[in-house]
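Every protein chain except one is present and positioned as in the full complex.
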């Protein structure tokens, strides 16, 4: 259930934040990140609708494939790799995920993003939200936190990571063409990553663990 | 001397009124009447510069030919015909013109405009300034007025004729495409005609008669 | 005013220099007086085809000079008819002994300047026929007005007459074809924005963000009606309806459908317009046999479009299909 809930809630929130993400992307890119994400997650939510909800890996894989064929731009392959990476890490996981499983998944997802996009921390990309989230989640899991707690820690780390992109000079993606002019702006992909993690915290926070 | 003075003074004033005439033309036409007239009269003034100034007919003919090849648009052939018509009427005139000669010339000039453009009074064109001027000048000449007086009467009639174009519906030229929307605007060609006659009154008013 | 220009007064001259430099392999440009002429003119024994008009409508007319279309084009100042001396020199430059066709858009200035030029050319011993194009259904045709404007049909007439002249047809035939194209064509245009004449520097008219002009000409002059902006499909209906009913075009007719951009509208939008034109014609049983989509007769950077339909017959279709080799229209060569 929870993966579906996560994706549907994400679709709704991305639709709400569509214009804001477009606007952030217009400042240092081409103004389509909100539209791309809203389109992709609407398609992913529709795709999961009615599908079996007891196989997180299969669901995450379907989300990844759908994002790959509906988002386009940079975010499409990156979030596609993210979800496919998560799915692969959870191949053998059961219907219900614990903090350790989510930690493994987020690590694999972030690794997928980095494999595809070759971005390092500090390049002013979604990686700057994903890696702090990965680390926070791993620490929380190791400390024995509940999944809800661990995801909240990850979401907060992602928020902080996104905010920390403001002073950075972009080195990857479209924003890198701006050189110095990219400084002083939030990276839209980092913001959407943080939003996805906050939504995960909400989805699993509400779900019975 | 006086024809040259007239043309030079006209060139200067058309340059001054260039934007105003463009603007009037933009309201009901294509916004180029001021530019067309300023370009043409600058060329005509340059053409007369240094030419013999004791043969009004030759000078007026040269002005007409120059306007024909430099103004373009509707105003080019119309003012070309106007000056060539004046020249033809003055073929046998001496160096210095009197009111009767000017009356003949203006009649022929206005006839030239009507031959070329087929406009009738009330069509909202330069004809609506030229015909009242022609009539006023003829009357003044018949009444024995001096050339300066007669030209002042003609200029005032032209001004009134131009103002009277405001409520008219255009039936000729580009303004006619606007149909009812042409009502409520001054006709730019009528304004430039009135300006030429006012300048004539000034040129011959100042010159020794 | 945001334009890629130097001196507003030098726009036409510098653009002509650019045309000469870009297309010097097949065109020559005369500057005094100004005309753009086929490099191989005059072609012995061939009817010369001349057109001209104000500048600001590019590629028309200079971009249509070349084998199979115009022999020579006379550019005036921006939106201002060229002058008789230009037209005379241009006529003489392309007279190959078979006479010269003048294709004249119906604007008072153009008509009068071309009339004078034809008189001068005839006096110089060149045979001239002038045909006036007046296809714009936005304007009421009446003996009490200047009549309908010449717009999109001009491009089609230039192509078709150029092909006929290239095929060696005599002046009378080429002129008759020109009249047939004009008779069988109707157009209507609209604007989303005004344009800025360089030497004026401000928009010719002001349109609010939610307004459009319907029934515009090609000189930035206001149109027949100002109204609230609508979706493309509704706008296209406003253009197609009066065109179709005017000729009228009817079920079973084969047409050339020409969707023209006014200069500032991107091609992606012109295809959205074309789509609806095709749908509306399809609903009426009118067959599109040939089409043309793009910026061919423009008003500087004005955003908007026009639609032109030409009723085709076998002869017009084969002349349309004949090879043409100009900077702006080229096929079969």
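Every chain is named by a letter (A, B and C) in the order it is written, and numbering of its residues begins at 1.
One rule holds in what follows: contacts are C-beta pairs under 8 Å (C-beta built on N, C-alpha and C of every residue); 3 or more make two chains touch, one makes a residue touch a chain.
The structure presented is a predicted model; accordingly, all values stated were derived computationally and were not measured.
For the chain that is not shown, the touched chains among those present are A, C, taking the whole complex. Across A:22, A:114, A:165 or A:193, the residue that sits in touch with the chain not pictured is A:22. Within the entire complex, the positions of chain A that touch the omitted partner chain are 19, 22, 26, 28-32, 35-36, 39, 68-78, 80, 116-117, 171-174, 176-179, 181. In the full complex, the hidden chain is touched by chain C at residues 2-7, 11-12, 14-19, 21-23, 55-56, 58-59, 63, 192-193, 209, 212, 229, 231-233, 235, 263-275, 278, 288, 291, 293, 295, 298, 300-301, 303-305, 325, 327, 330-333.
In this section, only the chains that are shown with their structure count from here on.
If each chain is drawn as a node and touching chains are joined, the picture fits none of the line, ring, star or complete shapes.
Inter-chain contacts peak for the pair B-C.
Averaging Cα coordinates per chain places chain A and chain B 76 Å apart.
As a whole-number value, the distance joining the C-alpha centres of chain A and chain C reads 55 Å. Chain geometry summary: the mean Cα position of chain B and that of chain C are 32 Å apart.
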